[in-house]
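One structure is given below, represented as structure tokens, and several questions about it will come after.
Every protein chain of the complex appears in place save one, which is left out.
On to chain A.
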Amino acid sequence: MPEIKVTPLGAGQDVGRSCVLVSIAGRNVMLDCGMHMGYNDDRRFPDFSYITQNGRLTDFLDCVIISHFHLDHCGALPYFSEMVGYDGPIYMTHPTKAICPILLEDYRKITVDKKGETNFFTSQMIKDCMKKVVAVHLHQTVQVDEELEIKAYYAGHVLGAAMFQIKVGCESVVYTGDYNMTPDRHLGAAWIDKCRPDLLITESTYATTIRDSKRCRERDFLKKVHETVERGGKVLIPVFALGRAQELCILLETFWERMNLKAPIYFSTGLTEKANHYYKLFITWTNQKIRKTFVQRNMFEFKHIKAFDRAFADNPGPMVVFATPGMLHAGQSLQIFRKWAGNEKNMVIMPGYCVQGTVGHKILSGQRKLEMEGRQILEVKMQVEYMSFSAHADAKGIMQLIRQAEPRNVLLVHGEAKKMEFLKQKIEQEFHVSCYMPANGETTTIFTNPSIPVDISLGLLKRETAIGLLPDAKKPKLMHGTLIMKDNSFRLVSPEQALKELGLAEHQLRFTCRVHIQDPRKEHETALRVYNHLKGVLKDYSVQHLPDGSITVESILIQATAHSEDQGTKVLLVSWTYQDEELGSYLTSLLKKGLPPSTS
């Protein structure tokens, strides 16, 4: 039985360091290669020694696919390809390829330059790694080798995020990466056709959440910002440089535009400018509104949003500042937070998830007094707001995607175990498909039942369709032909052609059967009786009485002879070819029952 094996090296019942190994029809594919934010030791990267203890990974993997540029999906890539060693192709979409090295470089800088770690990948390694990348377009089918092909679908989430379909022959797997089923201000919604894969590997970050309408959140957000600014307060929005930041920028930019507001908006990081540049370039990956209006004006050319300078934080008057990082654990956002925390007119809005232990998590949990380094106590008087703007599909979105793709199996990754459990139950109940949720390192095996394509010769097809009614797509159809298996291919041809091709002579297989009947009469009279009987029973067939005393039913021959010993017993010789087996055996059983008592 053919099977698909899936082993998560990361993101199995967990969020972070996404890395899933898939073996399908003898090919091995690695999906994503991410790092974990929560760890600073070896656990931050997936355990590649699982694949092979020694030697290069190239021999074991056919390709690597990166779904999008977030570090928990691509952060381990240089380590994997340069330090562990992999030379095969790496596939990602164009925007991912463009933005990914910026983030990797930034990540490297923070780890090496700030934290002083050694034994980390270098800039050169990132460059070398990116040389191995093959960029793909949406809906473009890429042949990795003769049989393995991959295809990217739009996934929303961030710029360039894609879902990938991996297909070998008739077996296929769809890996969603992270995706979003509700469109936002700058990206569209994920979309997939009814590709009916054998397995759908989906993220499940929001397995237990069904979010309110996006508009409520946006409206709340804008209202809060607007109110604070009108009061003369300052608004701090800690964000990560890419993704949400752009969405919120567009949101505020359009709002400012519409409402003709004058308060300045600042964006704090240099990295964003570079990234914004790519956002401007990859217009085709954005949503309908931006695509439609970019001719007049590119939405990413912000009019109201300016670069932030450290000195601006002390400026009087209202302002809105986007600062990195998003969880207030270090850097500029924390500095600004400390400056502004004391004033109750100000506000901080947390637009996303915060890991435990960060300042962001603390203030969200309601702590009003924070202990900073140096034993300082910081009293938080400013308002703290949380608003979920993360671009993952919620439970309903996940279900919707499953409904669109109609997979035969579902596998959940990228989520918390407890929540997955809940969703798994739901999926099994709703769609009646089996659902899996392996932990890291645990292998799930899925048996597939692939259909095998067979070439049929045109002549045979035409002949067969001519006999029956129109072929019905939904019903199986019986047909006669010869299956030739040769050079790993299957062909269905008519018997004559098969004989000719294979150089074989035609043999005829005939079955002969004798049936004894008690009948004292003459042979030809018996024959006549049999003829009359058969004619009465088999109304749909042509029954003929030949002049030499034999009877034919279609191509079946029946002869009556007297028994050599007992003249009262007549022997009926029934003979038919293999093709007429069905009718022949029916006839014999009919004759064995005997003739009806004759009336004549």
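As a convention for this text, contacts are C-beta pairs under 8 Å (C-beta built on N, C-alpha and C of every residue); 3 or more make two chains touch, one makes a residue touch a chain; residues count from 1.
Everything below uses one rule, namely that contacts and distances are computed from a predicted model.
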item: Record-based protein name (UniProt) of the chain missing from this complex, from "Serine palmitoyltransferase 1", "INT4 protein", "Regulator of MON1-CCZ1 complex isoform X2" or "Sodium/hydrogen exchanger"; value: "INT4 protein"
item: Residue of A:203, A:394 or A:464 touching the missing chain in the full complex; value: A:394
item: Touching residue (missing chain; options A:48, A:80, A:164 or A:206); value: A:206
item: Contact with the hidden chain (one of A:5, A:115 or A:403); value: A:403
item: Among A:43, A:127 or A:217, residue touching the chain not depicted; value: A:217
item: Interface with the undisplayed chain - residues on chain A; value: 182-183, 185, 188-189, 191-194, 206, 208-220, 222-223, 226, 254, 257-260, 287-289, 350, 364-365, 386-388, 394-396, 399-400, 403-404, 418-419, 421-422, 425-426, 429-430, 465, 469-474
